[in-house]
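Other chains of the complex are left out, but the ones given are in their true place.
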Amino acid sequence: VLPLALIAGPCQMESRAHALETAAAVKESAAKAGIAVVFKASFDKANRTSLSGARGVGLDAALPVFAEIRETLGLPVLTDVHDAGQCAPVAEVVDILQIPAFLCRQTDLLVAAAKTGRIVNVKKGQFLAPWDMANVVAKVTGAGNANVLVTERGASFGYNTLVSDMRALPILARTGAPVIFDATHSVQQPGGQGTSSGGDRAFVPVLARAAVAVGVAGVFIETHPDPDRAPSDGPNMVPLADLEGLLRTLVAFDRLAKHHLAEPDD
Amino acid sequence: VLPLALIAGPCQMESRAHALETAAAVKESAAKAGIAVVFKASFDKANRTSLSGARGVGLDAALPVFAEIRETLGLPVLTDVHDAGQCAPVAEVVDILQIPAFLCRQTDLLVAAAKTGRIVNVKKGQFLAPWDMANVVAKVTGAGNANVLVTERGASFGYNTLVSDMRALPILARTGAPVIFDATHSVQQPGGQGTSSGGDRAFVPVLARAAVAVGVAGVFIETHPDPDRAPSDGPNMVPLADLEGLLRTLVAFDRLAKHHLAEPDD
Amino acid sequence: VLPLALIAGPCQMESRAHALETAAAVKESAAKAGIAVVFKASFDKANRTSLSGARGVGLDAALPVFAEIRETLGLPVLTDVHDAGQCAPVAEVVDILQIPAFLCRQTDLLVAAAKTGRIVNVKKGQFLAPWDMANVVAKVTGAGNANVLVTERGASFGYNTLVSDMRALPILARTGAPVIFDATHSVQQPGGQGTSSGGDRAFVPVLARAAVAVGVAGVFIETHPDPDRAPSDGPNMVPLADLEGLLRTLVAFDRLAKHHLAEPDD
């Protein structure tokens, strides 16, 4: 069993400078905590709650920055794709294509992502049972790509609330795909601020500890130098200054979890 | 207040002959029951549970059939679109572009549909609170198109189950958009048959009566000559032979509902 | 099929004068609307959100008032019981013993209520599936009392929210027991005001219309001369002044619903 990995970065790429600065800080925090890291940023927030929400720098501006981060910092890069046509160009500069939760059942997008040969990380829809992700994974593997990750990011629980069912983690693992726990969007309150989504970052360490104790391949944590001024998902993002401490805790839990995984009682 | 309208047809366009036959039968049932009808069929089921699920005849084959139904039967036509690029060609032959529930937050798709000038029917995501549809409607009207419909089709309720909250209907009406109740997908059991979604058509009249009694602009009912042999949503579709009787009941409830709407107690 | 019946009254018996005044007003509204009515009031609110919430006049003070209402107004009376020991004395003066939703699985209470020979109305727990009420009904009939009613009053839906699943009504009817729809507590927001439960009485007519259209034996509606000053459930109660209009609407829907029940499409 491999040790815990980290997918981290800001919700959206706000500018080249912002992305590079955040990537460097994430790299440093992860190195100090002893955890492998993939840099994450979105070039387009295609499903903002409101039409007036900022969407990011866009595909054309983002691709060279992803390439620069890979080259200068040596970090693998993940970004999300929203339609089939984006998959090929994005795959040229990133290591992992991510399928957003709302789009996890869109067959053409899954197949196009699969055909790039890159790793595909599919987020579980808020409307899906964990066992239903077996069909989603099969859409990717059926298109010839065995490199699939699945990410838990909460299930709909009444209105404007998500709940993280920790039983979902071992159920998702039955697909054979490594399981990632998204500790950022799991604490989201969708639509909870009227024209944007709310959240409560105080629960990020709570849910991340729980998931790592259960046993996951990786955690997904959005982070920002100044979350309260971020254009999206600010309420859920962990301040960069707190990231290293959180990672040290999670690494300790991961070691214990993977030591005890081998025991018959689990 | 206008009388109840109907959106009806098979889940997917299986062939030209099947679509024309079903459209003619729907037209006849609706005429006998005294209700205006829009014909609905999907050219592509883009988010089937499983990769091996049949997806329909595709865009190129479907467009001439939609045109033929409009011309020969005189029925307005609705179909759903899955990416921004489909909106313009589809708008040339249909009257209403429908946005699938999973895609109801995809800004580019909403804006592209809006810009065609056609009526846009947005299904409320299973993961959305009814009040959050105000932001979705604003994405369409903000793109210059005031002709928006919103459709209730159930909210996630635990795993593999939806629940229809009848309070959602008046809340959706506050957006100013006419409200449609989708009685077919509201009885769906998402993913409930392992590699396809289940459902229980026995509850279609139950939920449709309830919604019409509360007061809606229209109902959406999928119907098929032989639902148990349909390639998708068979468990939820009403047999064509039962449609007229159901419509007569709903028309009677609608008359009563709209008579009593004006009363102070409502 | 019998026409719709009404169970109505204030949430709690606040005083003899208040109960008599409300009962007389309820009787008059029901008579004008042409609906049979059972008077309801609680002598003890045994499960208030907060310790400081007013609980009502108590068993000893309430029993003579129930007797007086039966005699002077000729109304059947319903009240709720909270432990087995209350069943026998309460049964001497009321027609229907009601089991609160939280207590619907307490075997001793169900059996004690059954053994009085009075009609037993069991509210479905917010935590129960509708099909699970078959076991609850069997606890009463198994104790030798076939006169059982079952009441739908909403299911837990995330935190501090209930949802009314209209499919539950025909499922509950499979128990053989007449089904009541509680339009008051279905709009409750449990615990939603911090130290008391909130609600929104604007949705009472919405849900009541829907339920009556589906087809029920009766509706349960709490009403008060001045709900905003009521000691409990004020946000959910219908002002007495609005009751007659609401009942007229429901009677019209009931007639239509029961006319159409016989049709093959239902």
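Just so it is clear, A, B and C label the chains in written order, and each chain counts residues from 1 on its own.
Criterion: contacts are C-beta pairs under 8 Å (C-beta built on N, C-alpha and C of every residue); 3 or more make two chains touch, one makes a residue touch a chain.
If you're wondering where the values come from, they're calculated on a predicted model, not measured in any experiment.
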Oligomeric copy total, full assembly; chains in place: 3: 4
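Here is the rule we go by: only the chains that are shown with their structure count from here on.
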Using the touch definition from the top, how many steps at minimum link chain A to chain C? 1
Self-contact between copies chain A and chain B, residue sets same or different by half: same
Please work out the Cα centroid separation of chain A and chain C, and write it as a whole number of Å. 48
In whole angstrom, what separates the CA-based centres of chain B and chain C? 36
Using mean C-alpha positions as chain centres, tell me how far chain A is from chain B in Å, no decimals. 33
Where in chain C do residues touch at least two different other chains? 157
Can you tell me which positions in chain B touch chain C when the two form their complex? 155, 157, 163-167, 169-170, 187, 203, 205-207, 209-214, 242, 245-246, 248-249, 252-253, 256-257, 260, 263-266
Partner chain C, residues of chain A touching it in the complex: 157-159, 161
Residues of chain A touching chain B in their complex? 46-51, 55, 82-84, 102-103, 105-108, 111, 125-132, 135, 138-139, 142-143, 155-156, 159-160, 190-191, 195
